[in-house]
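Here's a structure for you.
Note that this is a trimmed complex: some chains were dropped, and none of the rest were shifted.
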Amino acid sequence: MSDKGKTSAGNFFEDFKVGQEITHATPRTLTEADAALNVALYGSRFAINSSDEFARSIGLPRAPLDDLLVFHVVIGKTVPDISLNAVANLGYAEFRWGVPVYPGDTLSARSTVLGLRENSNKTSGVVWVRSIGTNQKGEMVMDYVRWVMVHKRDPAAVVAPAVVPKTATAVAPSDLIVPAGLDLRAYDDLAAGSPHRWEDYEVGERIDHVSGITVEDSDHMFSTRLYQNTARVHFDAFAGKNTRFGRRLAYGGHVISLARALSFNGFANAFRVAAFNAGSHVGPTFGGDTIYAWSEVLEKAPLPGREDVGALRVRMIAAKDCPCGDWPGRQSDGKYHPAVVLDLDHWLLLPRR
Amino acid sequence: MSDKGKTSAGNFFEDFKVGQEITHATPRTLTEADAALNVALYGSRFAINSSDEFARSIGLPRAPLDDLLVFHVVIGKTVPDISLNAVANLGYAEFRWGVPVYPGDTLSARSTVLGLRENSNKTSGVVWVRSIGTNQKGEMVMDYVRWVMVHKRDPAAVVAPAVVPKTATAVAPSDLIVPAGLDLRAYDDLAAGSPHRWEDYEVGERIDHVSGITVEDSDHMFSTRLYQNTARVHFDAFAGKNTRFGRRLAYGGHVISLARALSFNGFANAFRVAAFNAGSHVGPTFGGDTIYAWSEVLEKAPLPGREDVGALRVRMIAAKDCPCGDWPGRQSDGKYHPAVVLDLDHWLLLPRR
């Protein structure tokens, strides 16, 4: 007796309906181990996530978990329902972090389908979802819109007319969430590792984060399993042989976290990733590639009612096997330099003087 | 002055006596880190082990550690005394899990030699042991019979007549241990990830767990070190060159845990591995192999005095570099399909309606 429908093959394009609400499986309690593994996987050195003492000195109860770890866990939960049959991850918008996550918190995720648009070739379509991650108290820890191209199960399936949601091109500074209780008056630059505060950065300033870090297949699979992300392209070398790349693909979020960790050299005081305005996984990363990164300051914004913290809008580019002293990015022909793998427009919070 | 007997070379066949009691070294306190690493190593997604909130909703104090992690830690402790000089791991029987293990619990292990039978070639023999893992309160967490073929130090050594213990061919459902306090009335299928409960499975039903996961040498060594398992075949690539396989061998338990994690797709509600009836590591797994799995329901059993939980006896087969849609297993000639690496007959607990 063969399979009687016990396994999930994930949703295909024609399975989604605009307005549909999806509760994702496997709530997960994050612990001190996730904090340590985040250090071990990426080498992150931000003091706020490394030291309970430092975190308490700025008004938090203890070291919060890395903002990107929260991202990875929430997005991982959505994969079996949203992107198991994805052709490509197309974009992020209105991507904000809410209350900080601490060891012991349990995260859950749910999504609402915002829009659907079939591709002209009828074999796939674009799905827009708003996903929300919450802690055990129901507080929002992360809220974002993501769109992915998803295969149709049956090209002949007839689908509803296109609904394309409008998303903001950037998160407004007034919408950035500053953790409750945060008080940077006693912020310790020496412990944090840099004398450079919000005032010291200029719009247009570029920073080469200098170092590179090589990704092994074992590394990216380890992190992606930790996030309970089941996207098959990351884990199956046997099936990978028959894909267009001929091999496994590293989870794009692994590259984001590596670039963020590298950016410590230049942004040591950027203690919080507050929002993504836009992000694109420009090219694939494979085991053996070495990731470098550089950043450009796009905008500076004070935050309403705060004298101690300001926001920097930063475009961070990651490139593989290509040190970033020559700022690889978009070229004059509008195409990306072939080494670029990530282009991320995001808001960072820094202490002010 | 050379080695004066400070190092242990492990026990050889002629060192064992029937009735001998062995206390294994290195009690180990398991923590939240072991829980997180179990996720990171295998990608396991069972809600009971992932979420303290989910665990509390079914009457447990917090998320228990993965049942197979308990197995790995207990068996790891026995290796230096029982199987350091093993030729092969032959079988498991009467293999039961006892009280759940929680972060903070300290596990110890002891074994009793049940039987011994020299092989006709006089170079090795089979050793049967009953091993018991206990927590810091002395409560049984795991109890099993295992038999291994162990080298003789000296083929000329004369040994006692064979004693071959009888072991049960299966664990009786009435002997399966349901954790104290467990109450599945509020069991949340959405959080657990499947609507399929005990009643929904049929004897003879086969489930292909679909996905595959590639094992890197770094991965299996990482897990096996975590379990403080010292079997040399897993760790030494230099010596591995001169073995019949010409390389390191992955710890068989790594494959069991991978197959269990893959089985989430089809058995998301199988919240507890309660017993192994029989298990065989049919073939070796090496770094680079991709593991797939499928299962067949062998038997369904209600549990005495319980309306909320039932047991499924399941045969799970893992195969390497071979997706399991065609159910690789024993072939008509009685031999296994060459891709099969694991054949495990075990009892799972699931919620009833």
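For reference, chains read A and B in written order, and residue numbers begin at 1 within each chain.
What we mean here is this: a residue touches a chain if its C-beta (ideal position, glycine included) is under 8 Å from a C-beta of that chain, and two chains touch if they have at least 3 such contacts.
No experiment lies behind these values; they were computed from the predicted model shown.
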{"item": "Identical protein chains across the whole complex (2 displayed)", "value": "3"}
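As a convention for this text, only the chains that are shown with their structure count from here on.
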{"item": "Residue ranges of chain B in contact with chain A within the complex", "value": "31-33, 35-37, 39-47, 50-54, 63, 190-194, 196, 200-202, 204-214, 216, 218-219, 265-268, 288, 290, 321, 323"}
{"item": "Chain B contact footprint on chain A (complex, rising order)", "value": "1-4, 6-9, 23, 25-29, 31-34, 36-37, 80, 103-104, 106, 108, 136, 216-218, 221-226, 228, 230, 232, 235-239, 248"}
